[in-house]
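The complex appears here minus one protein chain, its other protein chains still in place.
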Amino acid sequence: MENLVYIALFAPFVSSLFAALFGMTERKVWIGIVASILLGISWISSVTLAYHIYITGEPIHVTMMDWINAGDIHIPFGFVVDQVSVTMMSVVTTVSTVVHIYAIGYMDHDKSFNRFFSYLSAFVFSMMILVMSDNFAGLFIGWEGVGVCSWLLIGFWYHKEDLPREQNPSISPSWAANEAFIVNRIADLGMLVGIFVIYWNTGTLQYDEVFAQLPNLSPHILTIAAIALFIGAMGKSAQFPLHTWLTDAMEGPTPVSALIHAATMVTAGVFLVIRANPLFAMTPDVSFFIASLGTFVAFYAASMALVERDLKRIIAYSTLSQLGYMFAAAGLGAYWIALFHLAAHAFFKALLFLGAGNVMHAMHDELDVFKMGELRKKMKGTWIYMTLASLALGGLPPLAGYWSKDAIIETAFNEHTYFLWFILVVTAGMTAFYSFRQIFLTFHGEDRHTALGFHPHEMYKFVLVAMSPLAVLAVITGWFMKDYEEFITELLPAYEMSEHTHHLTAYLGLIVLAFAISGIVLAYFKYARTGKNAFKQDANVEQGFIFKLLKNQYYVPAIYERFITEPYKVISGILWTSVDVKIVDATVDGIAKFLYTSGDKTRSMQTGNLSNYLNWMAVGGVILLVVAVISAMIA
Amino acid sequence: MIGLSHYLIVSAIIFSIGLVGVLRRRNLLMLFFATEVMLNAVNIAFAAISHYYNDLTGQMFAFFIIAIAASEVAVGLGILIVLFKRYGSLDLDELSSMRG
Partner (left out) sequence: MYEIIAFYLFSALTIGLFLVTVMSKNVLYAMTSLAAGMVLISGFFFVLGADFLGVVQLIVYVGAVMALYSFAMMFFDATRDIKEKNTNSALVFLLGGLSALVLVLMFAAPIHSDAIHALYPMHVGVGNAQDVGIVLFTKYLVPFEVAAVMLLVAMIAGIILAGKKMDKSLTKDTSIDDEILVLKDEK
């Protein structure tokens, strides 16, 4: 079993190095195939490990080698495969294997095909380290690793020009990549502080040892550690106010958006909260804040998705919104439900993104849903997949999203946080509305694309086949919720609904369902009809305050631009002209100038006459002698 | 009675004579002579210390100094000859081609 752990971890690494060898050469299809096979091996290992843990219930703990041994710090390269990490491993490898195969078809026209696979596999490796590490230091390494890979992949088309915000809200891939990286730096500082606080107070970074010592710490310390760690989670999982990078990250290739910015990396923050659940369980105030923030983000992101026209950005907002749901569950103490929603969401969201990638591929990188319409006839497979994924996202039974999301909403009711419950229910309705708005605008309604000169064609067969596992999982995952609860609660705290909630479960489910179905129906009447009822852009609505507010993402990017970026630029300019040039540079120049002048002045000593040199040497020698005598006398 | 200090003082005086020679002379050959004087002054000091502390280390160092002096003379004289062939003079004042 230990070998399987290493295989699962290092197969993506081998894949990355292998593809990197050919990184600068022209496209070679077999590199994508080899990478996919290696990822498949990793997937098989992960699933075998999952089965093994399901059967035995015994976590596997391996220590590869000592990493840092300095003074009292002992940090091994250790990996733990328990119920939580094996869930993450299975999800990550499943989605990434599909995405690898998908990318062979999607990236077939890209000249940096080999480089892409190298980055993608490197990401999977980092993600595996993140989820498998048995200590916070290893987690941090993986955390930074996925950050770097995310940066590389968002900026994959780095050669694209910067555009003004009105034309492209995310300016350019390299701008978006830098934004993502810098925002994550801010959050990672918080995370580092959290890790330091933990180390300072417990003297170790191993999860089990840290958690064993938590009851001995003062509530004050626990709160600081929890807040600092959650700041890290906020950055990686794009929670308000560090959320702007996620929608801009859609500048990356679509497989990247599916894998990193929907299914796996952005859920790392949720994973961290779940992993550190003993800590968050002891800090109820922080946990309640997490739940409230999660609920707020769920609503906030969903509202922006209502008016967005960019297909990928709509899905990005829905990711943001679903991450909010996960945090709401985790903050309310239902850690296993958060993890379950994480897994279910990974499957249907990756499917949705890959479908969007098909559309994008067919429409020659056009993403405006208003320019599509009636694509279902030309792209039947994609239409089925995306409808399925949207049904799952909208929370309709019996698909995965219904079970997991319903459980979260139920939890909010059970905790007597009725306001959160209400917001989450409304958000569920909005989710159904915007996801079907996009489906109807893309695949139904009037044919708007032919007039614009687009001739869409369906994606390759093998790509559609490769996507089928995700479709199956998006449907069936929810059916195994009871089994999964049994499996996961061996490690995570169980979450029991109260008797009162239990009685109302059916009604609560019906309320959510009613909201979701009304959202879909509303979307159908507004966007899917043809003929004289067909959807038209309404200038009155688009001039309205609320529309503009939502369209401009509540002006948050503009506020950041105005109150952070621009003042920072001004301060940098001042520091450059006054401090850097006048103090730092002047000091360095001064030293150089002093040396130069002194050299120039003492050049006359260099007479070329050995006798003069000897005289100078003797002067120096005598001075040294005198100094020696004087210092000896003083001593 | 003659003590260590006596020898060391003689050695210091001879060393200073050598130093004066090094500083004063402009002829390279005479500079070599002055260097020999300095080396010998040091040898006296080593031998004296060796004697008064009953330790052979001083003598050992004196041996190695003699060896080094011999090599220095061999190589140095070779260079002097080359210089003389080249410039026809050994006067330092005339050999100032390295003026900066």
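So that you can tell them apart, the chains are marked A and B in the order they are listed, and the count of residues begins at 1 in each.
By our rule, a contact is a pair of C-beta atoms (placed from the backbone, for glycine too) under 8 Å apart; a residue touches a chain by one contact, two chains touch by 3 or more.
Computed from a predicted structure; not experimentally measured.
Touching residues on chain B toward the chain that is not drawn are 1-2, 4-21, 23-27, 29-30, 32-34, 36-37, 40, 43-44, 47-48, 50-51, 53-57, 59-60, 62-64, 66-75, 77-82, 84-85, 90-91, 93.
Panel shows chain A; residues 615, 618-619, 621-622, 625-626, 628-629, 632 of it touch the chain omitted from the view.
Here is the rule we use: only the chains that are shown with their structure count from here on.
One inter-chain figure worth recording: chain A and chain B are separated by 77 Å, centre to centre, where each centre is the mean of the chain's CA atoms. If you check the complex, the residues on chain B that touch chain A are 19, 22-23, 25-26, 92-93, 95-100. Per the touch definition, chain A reaches chain B in the complex via residues 603, 606-611, 614-615, 618.
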